[in-house]
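One chain of protein is taken out of this complex; the other chains stay put.
Right, subunit A next:
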C-alpha cells in the first residue's frame, strides 16, 4: 500500500500540472489525435523534462537494477542537484548489502525532498535533461520477473531511524589546525612546523565506520612522507580523542605507524606488527564488527589482525595523523578501487555465513522442514486465492506421500487446503484485474463484498485510476494500429492478441449478464474496449474512428475521475491524479518515460491490495503465513545487523529471494 503511494509521489515530480490543467489537456489532446511529434507545446515538454529527471533518479536509486562493471564504487549522476548534495557512492565491497540499499534509499529520499523544495521555490525547472536518460529504463525493463513492475511496486523503506552514513572525506571541523585539507577533503597535509616532539596533527573522517556494514575498510596513499620523517599513523579513534597527538597514543585510539611498522592502541608503547611504510605506499585499515577485530593492509597485502576486543558502543572514526612538515596523505573511502581485495574478504565472510545457514536444521517445525514448506505453500495459495494452483499442489503432494508410503490407502498427513466460495470469488476478482478489466472487478467486488470498497476508499480510488490507465493503454494500442509499422506480421500479431483477449473474456460472459441483471445494473457498452468490434474490423478508417472514440471516452472518464476526487484533500490522491493525467500528454505513452505506469505488471499490486482488503473484511488475516515468515526473517536479520553481527552480511531479498 505504501508502495504505491510512494511511487505516485515520486512520479508526480512536477506538481505543476494541476494548476495548468486546462491548457495541458487540450495541448495533450491535439497531440494525441494528430500524433504529430513536432507539436510538442511548451507544457508537455516541461512535463517531459521533469519526468525524465524523475527517471534518472529512479534508475540510480535502486541498488539492484544496474549492473556495475567497474570495480570501483560508482558515482551517481544527479542531474541538477549535484552542487547541493555530495555525490553518492557505494564502496565496492558493500555493493548489494542491505546497509548500502538503505543508505541509497535515504539519499534518494533526500534528493526528492530537495527537488520538491526547489520546484516549489523556483518555477522554471524544465529543460534540465534530455531524452537520453530513458535508455536506463530500457536496460532495466526486460526481466523474467518484471523488474519494471518492481520499480513501481517496491516502496522505499521509510526509515524512521536515520541510516548511519559511511565516511566520505576528512572532516574540516574535526582536524588539528596544522593539518590542511585539499581536494574536497580527500587530501590531508601537514603544514606549519612541529612545536614539541610529542605534538602531532590528526584529522578524523566526517562519519564513523558504520557497524551495520559488518566489515568497514578504507585506504590511504602516502603522497609524501615529508622531508625528514615518515611519522604517519593510520587507524581509527573515538570522537573525543585529542587531535594533537599521533593516533594510537591516546585511549580509544588505534593506529599503525609508518616509521616503525608498529601498532599502537591506547598507549605510547607499540607492538611490532608489520613493515614500515612511506611515500607511495597504500595502507588499508579495516574493522570486522562481527569479530570486533581490526586489521591493516599494505600495498594490497593483508598484514593480519592488529587489535581485538574493540569496544562495542564506541563510534570509531577513520583517523590519520602526522608530525613532519610536508607529510601528505590521500584517502580512499571507496570512491576508487582498493589496492587490497577487500571484496573477496567480505565475500568469504558472506559465504561462510550462508553455508552455516544452509546447514541449519529447522527444529521448530514439529513435522519437519518438508511438511512445514508444504503447509506454507498450500496456505499461501489458498489465502491469496490461487484456487486452481492450490488444488493441483495438494493433489501432487498427496500423490507424493502415497508413493513414499508405498501404500495406496495410507493416511496422508497433508491437510488439503480448505476451499470456499470466498476463494473462488476472490480468484475471479483477481483475474479480472490481471486481465485489465477493472469494471468487472469493481462489479464483482460490489456484488460479493459490498463493504470493502466503501471502507477502503483508497483502494477504490486506485482501481479507478487503474481503469483510467487501462483506457490509456487501449488508446495507445489503437493508435499504434492506425499507424501500422509496415511489416507483414503486424496485423496478424495484433489479431492474435485480440483473439486471446476475447477468449478469456467470453468464458464468463453468461455469468456477467446474469450478474448485471441481478444487480439491476445497466452498464454502458464498454466501447473503449469493445472486443467484438476489434475482431471484425481491420479497416484503418474504422480504427481511426475507434481510436477517436476511445480517446474521447478516456478524456470523459478522466473528467469524471477528476470531478470525483479533485476535492480530496489527501496529498497522495492529488499526486496520483496528476501522474495519471500526465500520461495523456503523450502520443504514445508507452514510449514515454511514464511507461512504467502503463506496465501490465502494475495490475498486480492493485489486485493484491484488493485481495488483502477483502480478506480483512472477512475477518481473516491479511497476510499469509509465508509472508509473515519473510517479515520475521527480515526483522530478525536486521536485529543481527544493527550491531555489526552476522546479519550485516545478509541481504534477505537479494541473497535469498532472488
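In this text, a residue touches a chain if its C-beta (ideal position, glycine included) is under 8 Å from a C-beta of that chain, and two chains touch if they have at least 3 such contacts; residues count from 1.
We adopt the following convention: contacts and distances are computed from a predicted model.
Not every chain of the complex appears here, and the one that does not is recorded in UniProt as "CTLH domain-containing protein", selected from "Rab11 family-interacting protein 2", "Ras-related protein Rab-14", "BOS complex subunit TMEM147" or "CTLH domain-containing protein".
Screening A:386, A:468, A:565 or A:581 for touch with the missing chain picks out A:386. Only one residue in the set A:242, A:280, A:357 or A:566 touches the chain that does not appear here, and it is A:357. Across A:242, A:280, A:352 or A:373, the residue that sits in touch with the chain not pictured is A:373.
For the options A:400, A:552 or A:568, the residue in contact with the chain missing from this view is A:400. Along subunit A, the points of touch with the absent chain fall at residues 1-3, 5, 144-146, 149-150, 153-155, 356-358, 360-364, 369-370, 372-373, 375-377, 379-381, 383-384, 386-389, 391-393, 395-397, 400, 403-406, 418, 427, 430-431, 434, 455-459, 600-601, 603-605, 608, 612-613, 616, 619-623, 625-640, 645-647, 650, 652-653, 656-658.
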